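Taken from a larger complex, these chains appear in their original positions, while the remainder are omitted.
Letters A and B mark the chains as written, and numbering starts fresh at 1 in each.
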Amino acid sequence: MSTHTDIVIEDLSLVRNKSPLVHNITNYVVMNNTANALLAVGASPIMAHAPEEVEEMIQISGVLVINIGTLSAPWVASMEKAMRKAKALGKPIVLDPVGAGASAFRNETLKRLLDASAPSIVRGNASEILATLSSSGKTKGVDATDSSESAVDTGKKLAAYTGGTVVISGPTDFILSHNKTYKVMNGDPMMTKVTGLGCTATALNGAFAAVQSDYARAAFSSMVVMGIAGEMAKKKSPGPGSFQLHFLDALYAMNEDDIKSHIKTE
Amino acid sequence: MSTHTDIVIEDLSLVRNKSPLVHNITNYVVMNNTANALLAVGASPIMAHAPEEVEEMIQISGVLVINIGTLSAPWVASMEKAMRKAKALGKPIVLDPVGAGASAFRNETLKRLLDASAPSIVRGNASEILATLSSSGKTKGVDATDSSESAVDTGKKLAAYTGGTVVISGPTDFILSHNKTYKVMNGDPMMTKVTGLGCTATALNGAFAAVQSDYARAAFSSMVVMGIAGEMAKKKSPGPGSFQLHFLDALYAMNEDDIKSHIKTE
């Protein structure tokens, strides 16, 4: 039995036993999926964005998850406020830079959020990670490249900038921190045909970071769980509609044998 | 055949035959589920929150359902406006105090909404009902208790304060008014693993209150239908993903025999 397998089994048990509160300020499209995925894996979701209450909500939660998918100025102000409070409280922060690079507003927002607090984990696809690093002002110009090699170099730079962990999602997921690199080869192409599974991955990063203070490891374990749930769901699903429900069922039912028999990591 | 069974069968038929318009000002997480549950049970959902139109929307609707799950100041203003109009028109109002007690903003909002109009039905879990009563200024201090005994006492006090019905959801649901107490023992633990089923219960309270002017009875019938749909769905569902769709199918297909064979009430 590999060490990686032990890690994932242990971390998933932690989530299920501790049922951490996960405070999400996320996008309209995925709120429902995200909440259901957190419940299915054993965590407890809170969705709250009003500036009047975000500080109290992060206070009772184990982690803050920020997702800019359907951002607007009032929501960004709440995200920033919540991140400052989470930083002051020493709680982990997970950031999903959805659509980074697609508009000046997204890039400015990312700069503002990165200035508010360095996230414990940033999770995105290759182009989002590249645009996020660019937003930080540490690089000039965004090359629209999705090659794994380039993405890993960029991800390492972003991890050096934040001092935290960076997750690059793709056919192979890379989990990068200053002293660790994990690769996760689990998952299925049908996951790209369901909206919001990237956002779900980010929320699971958060659930695991709430109970596992080695955030690179937390990110790794949650990406393995995501990928295996995707593979388990695919076996039962002729299309992306049925995939959605089997994915939640798999998160809920996943046991040690499922992890042992599916895990593909380096 | 028990009287309770007759009541539920009759009220479900009323909903299906009259297909009442249910005006919801609810939270982002559950809007889709709520709309689908209302359609599945035979009602017609309207989701509208703009201050410019909420008064016209309640005018054409049979009931107003207010849910503060993802509240913000502009939405609260619309909720208050809609509640005042519903009161003026004599239409039933159902309030779901999601997360009551979790922030000062939620407590202040509840006080403001209770001042705008006494709800015909308030539905929440034990701690939400306790915090709602506390928000009203009628009690000092919130004891974080979830025991059924305490919740029932609190619920009766809240019902006395509003002059309406209070529903406390849990393994046993209590429906409380000044002169009636119903208990519903239907339901399944998997319902707690799907987001927004409490919000769905509140919306169904509304659909039934739109066609059954005895609001305690309306709340009772709808909680029985919720619980039975949950039991029917559980039989077909290995996890919370598949549960969601089977729950909607059960709401849609539930017949007299399903009610007779499942009902567990006092």
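Going forward, contacts are C-beta pairs under 8 Å (C-beta built on N, C-alpha and C of every residue); 3 or more make two chains touch, one makes a residue touch a chain.
Treat the numbers as computed from the prediction; the structure is a model and nothing was measured.
A.B. asks: Given the 2 placed subunits, let me have the overall number of copies in this structure's complex.
C.D. replies: The whole assembly in this structure file has 3 copies of the sequence.
Definition applied: only the chains that are shown with their structure count from here on.
A.B. asks: If I superpose chain A onto chain B using their CA atoms, what angle of rotation comes out, to the nearest 5 degrees?
C.D. replies: Nearest-5 rotation angle for the superposition: 120 degrees.
A.B. asks: On a C-alpha centroid basis, what's the spacing between chain A and chain B, in Å?
C.D. replies: 33
A.B. asks: Tell me, which parts of chain B touch chain A in their complex?
C.D. replies: Within the complex, chain B contacts chain A at residues 27-30, 32-33, 69-73, 99, 102-106, 192-196, 237-242, 244-245.
A.B. asks: State the interface residues of chain A toward chain B in the complex, per the touch definition above.
C.D. replies: So the residues of chain A in touch with chain B come to 28, 31-32, 35-36, 39-40, 45-50, 52-53, 56-57, 60, 74, 244-253.
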